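First, the structure itself, so that you have it in front of you.
For this view, one protein chain was removed and the others were kept in their places.
Naming follows writing order (A, B, C and D), and every chain is counted from residue 1.
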Amino acid sequence: MIPGDGAGGALMATVALPLAGSLLAVVLGRHGAQVAGGVALGVGAAVAVLAAQVAGGGVLRVDLGGWAPPLGIALMADGLAVAFLGLGAVVMAAVVAQAAALFSTRGGESRAGYGFWPLVMVLWAALNLTFLSRDLFNLYVALELLTLGAVALVAIGGQAGPLAAALRYMVFALMGSLLYLLGAVLLYAAHGTLDIDLLAIRAQPAPPDLVAAGLITAGLAVKTALFPFHAWLPPAHAGAPAPASAVLSALVPKGSFFILWRLWFEAMPDLAAPPVLTLLAGLGGAAVIYGSALALMQGRLKMIVAYSTVAQLGYLFLVFPLAGGAGAAQPWEASAWTGTAFQALSHGLAKAAMFLAAGLFVMAVGHDRLEGLRGLARTMPMAVFGFGLAAVALLGLPPSGGFTAKYLVMTAAFASGQVVWAGVLVVGGLLAAGYLYRPMAALFADAAPGPLTPVPRRLQALPLLLAGLAIGLGVASDAPITFLAIGRPDAAAEGL
Amino acid sequence: MIDALDGIDGLRDAASMALTGLGLAFFVAGTLGLVRFPDSFSRLHALTKADNLGLGFLALGLALQADHWGQVLRLALIWGLALIAAGIAAQLVARAALAEAARRRR
Amino acid sequence: MIGWLTFVAVGLLLSLAGALWRVWRGPAQADRMMAAQLVGTGGVGVVMVLAALGDWAALDVALVLALLAAFAAVAFVKANSADGAGDPEERAPDTALLQPRAGREGDTDRGGDEGRSGAGGAAP
Amino acid sequence: MLLDVILCGMILAVALAAVSGLGVFRAVVFFVVHGVLVSMAWLRLDAVDVALAEAAIGAGLTGVLLLSAVARLERLAGGGAWRQRVNVLPAGLAAAGVTGALMWAFLGLPQPAGLGAEVAAALPRAGVENPVTAVLLNFRGWDTLLESVVLLAALVGVWALTADDDWGARAGVAQHAAPGGVLEGFGRVLPPLGLMVGVYLVWAGAAGPGGAFQGGTVLAAVALLLAMAGLAPAPRVGAPALRLALVAGPAVFLGVGVAGLAWGGFLRLPPDIAKPLILTIEAALTLSIAVTLALLVLGRPEPGDGA
Partner (left out) sequence: MIDPALLYGLTGAAVVGLGLYGFLSLRHLLRRVLAFNVVGSGIFLMFGAAGYRGAVAEGTAGADPVPQALIITGIVVALAATALAVGLILAHARATGRRTLPEDDT
């Protein structure tokens, strides 16, 4: 544990660099793309250095301003946090590369060209902070920054549809923030601290803690678009421009889910009564079924991919009954925990690849209705192959990261006797095959594609690269597994 | 000597009580005017005049209770600002009410 | 002295309560704005008394309230002007309205519960 | 004690009136009144700094923002019958449930817990005497830095809603006022006083109630008044000076934070030079907050239609 010395620099860079980049982009206006490119490289390097430090020295804590909690705010990087930072860095690098073509400001400063870059970098900084911060109110400000950035990105297109979607997103997100803030206020009123580690010591099943846990969980569930509150996600993610929807779908809901994960496993582990955890996983399961069913009925590619996000996010909630809950650390909890981390990472990479590919199809054909995409495989082989690889990862077919995730969670489900969650995984996989078959069939149809504008090959390489990483995550899965174990709450119990 | 001293204090307290009481009375009058008067313009007339006078007396009464000059200065500044604000607001709102009534008549 | 000032503060608050009724009832938007103006001035009064009762530093709050008291009225007036950013004084007033009327409620009150260009849903 | 009961009763009545009844204008006026009442409540709760912020933002800027939005919205989307409310019963049940749970939780609070003692203990090393400013700019400076970025992100979001061909125009609708009229007079008389009060609040924030936010909000109100009185046209979106002013606060704060790495950690302010550092941060923050809040209330550039 190396608090607060030079080693904190890399950890701080992952948040301070995007912030500095967004400030620079506000001033420099026309050169937003170059600033974002520099920030992407910088944060990538910072995450690499941080990963080396965490792998070498274990969990790394930084007390901001030198003030230790409960007075100050602490940031902490453990295996899980650095893995998600890595996911963010990779996805953001690809998104910045594609957005540079879409939002180029060479001609002169345009509205969207000016607005996109500061917003996407502010979003990145807020996202990285949700993975690192240990203070509940600091997480609230990070969530607000995440929400404002995301809503503004959805509305940046300017048409009527995305504007309504952005408004609905904002209404839901504001509701989520209020419920979360209420919970944080109650916890401070009860225990005089907002730090997760101090709360873990002081929390006990008294009225304020129970109500606070309920409100925070409800608030974060709304922000993660869990089943009954998912209505805002598909139109918002489909309405945003492609690079933005890649960030929104692959990363943003994971920020609020990550906080929920921290709370239920580190801040209030013994507060988790089994029925509550089962309810969360039940809603997750319903999200998988409902999201997949609706994805089957969509006519536009981006709507299919957006509803697939609703479904895939449902898988993440299975971790609560399998790995959470009081009682001795069962041997299968570690594998459920790691499996869910894998699911989040692999879905992030695959979903970003899909939305970037969809963006390229829209760039080529002008719209994303399925019938317009027929036969694109012949003219844009790399992008379509990337989309296909991403579909493999989403389905969880070997050797993809998705398969490793499903395998780990399923073994945990069988070992713990809660077979219903294994059922959810299987049914989800089948439904995913269903809704992904339709776009794949259209893309590989042997119809002659209509008039389309050529898409440069270097842009087509981006989705392929991301999808390749999603597959690679499964192939070389032993390194991430050991890395994720650093700082895991019950690190002692070895996985299956 | 001591009771003479508190004589002055007594006098000061009595004066500030009287002034603040007067201020309160004007505020109540202003509110009554706002509630009871028949139309917008007479209400505006009542509230602007009564309230500002009330605030003036209140400020004066409290100034007697002040510990040092900084507070008296601030009380005077507050009253001045409130006067400006009330004057501006009354004039503009009256014109807006007139325009609104004119629009409704057409 | 403390008891008296508390009484004055309570009295001021109750007078503000009267203004709240006008905000609810006030047929025309201008009536509601006036009532808000009264609450602003009354608020300055109450805060001054609270400052005398408690910590004199609260005078700064009264200062800010007095400073910003007119802003709501200015925003209302500008927003309701012809193009939404003008000034009601730019056009000569229609003085025909100001003819004294014997005893009848002023013209501005005959309007429906909502001012015509007034608030929110057209359906009352 | 009676005072608190009456004040709470009025706050509840105003909150109820703001969410019930018909008409958005009435709801907005009730919200402005709510701001005034709540700033009184803060005084009764011994929180003068918060009372200042509530008075400046709740009763001041939010009222201006909502009032101008109401009228503009009526022009854009007025008329037409429509249902004011929907699913009233589930909403009522949910609200009642949350309220009951909150009250049950508040009553169930164990012995009072707070950080007053820790702050008092660390105050000598914080560089400023006012504990709230010490928390805002030193102990939890990271929150405040992020919050100034939140303001900036909101402004960039609002600007991104501009029509494409209006980009580069002046922020907000072109304001104008009758020359020599009452509004222009107000625009000439108040700003000097407002500027004095704003700067005083920022400067006083180190020792007593006040600070960058309260002062910045008052200065934003002064800038708004100058624009609304037609005395100073709103700046163009692309003006470099404006962009530097917008970014000054977060940039200086971030710069001091990174400089802290030299003293052992991010955002670390060595006690002996903490006060000058905090004052520089506050000055830059006040500038950024004043400009950002004024532009947020003015809204997106709309040179074309005045509607």
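Keep this in mind: contacts are C-beta pairs under 8 Å (C-beta built on N, C-alpha and C of every residue); 3 or more make two chains touch, one makes a residue touch a chain.
The structure displayed is predicted, hence computed values, not measured ones.
Shown as candidates are A:Leu148, A:Leu233 or A:Leu322; the residue that touches the absent chain is A:Leu148.
Touching residues on chain A toward the chain that is not drawn are 71, 137, 140-141, 144, 147-148, 151-152, 155, 158-160, 163-164, 166-168, 170-171, 174-175, 177-178, 181-182, 185-186, 188-189, 192.
The set of chain D residues touching the chain not shown comprises 1, 4-5, 8, 11-12, 15-16, 18-20, 24, 27-28, 31, 34-35, 38, 41-42, 44-50, 53-54, 57-58, 61-62, 65-66, 69-70, 72-73, 76-77, 82-88, 90-92, 94-96, 98-99, 102-103, 106-107, 109, 111-117, 119-120, 131-132, 134-136, 139-140, 143-144, 147, 150-151, 153-155, 157-158, 161, 211, 213, 289, 293, 296-297, 299-300.
Note that only the chains that are shown with their structure count from here on.
Centre-to-centre separation of chain B and chain D, using mean CA positions: 28 Å. Within chain D, the positions touching two or more other chains are listed as 182-183, 186, 190, 193. Residue positions of chain B with contacts to 2 or more other chains are 77, 81, 84, 88, 92.
Chain contact summary for the complex, chain C toward chain B: residues 1, 4-5, 8, 11-12, 15-16, 18-19, 21-22, 28-31, 33-35, 37-38, 40-42, 44-45, 48-49, 51-52, 56, 59-60, 62-63, 66-67, 69-70, 73-74, 76-77, 80-81, 88-89, 91, 93-94, 97-98, 104-109, 111, 115-117. The part of chain D that touches chain B in the complex is made up of residues 182-183, 185-186, 189-190, 193.
Only residues 98, 101-102, 104-110, 113-115, 118-119, 122, 138-143, 145-147, 149-150, 152-154, 156-157, 159-164, 167-168, 238, 240, 243-244, 246-247, 250-251, 254, 257-258, 260-261, 264-269 of chain D touch chain A when the two sit together in their complex.
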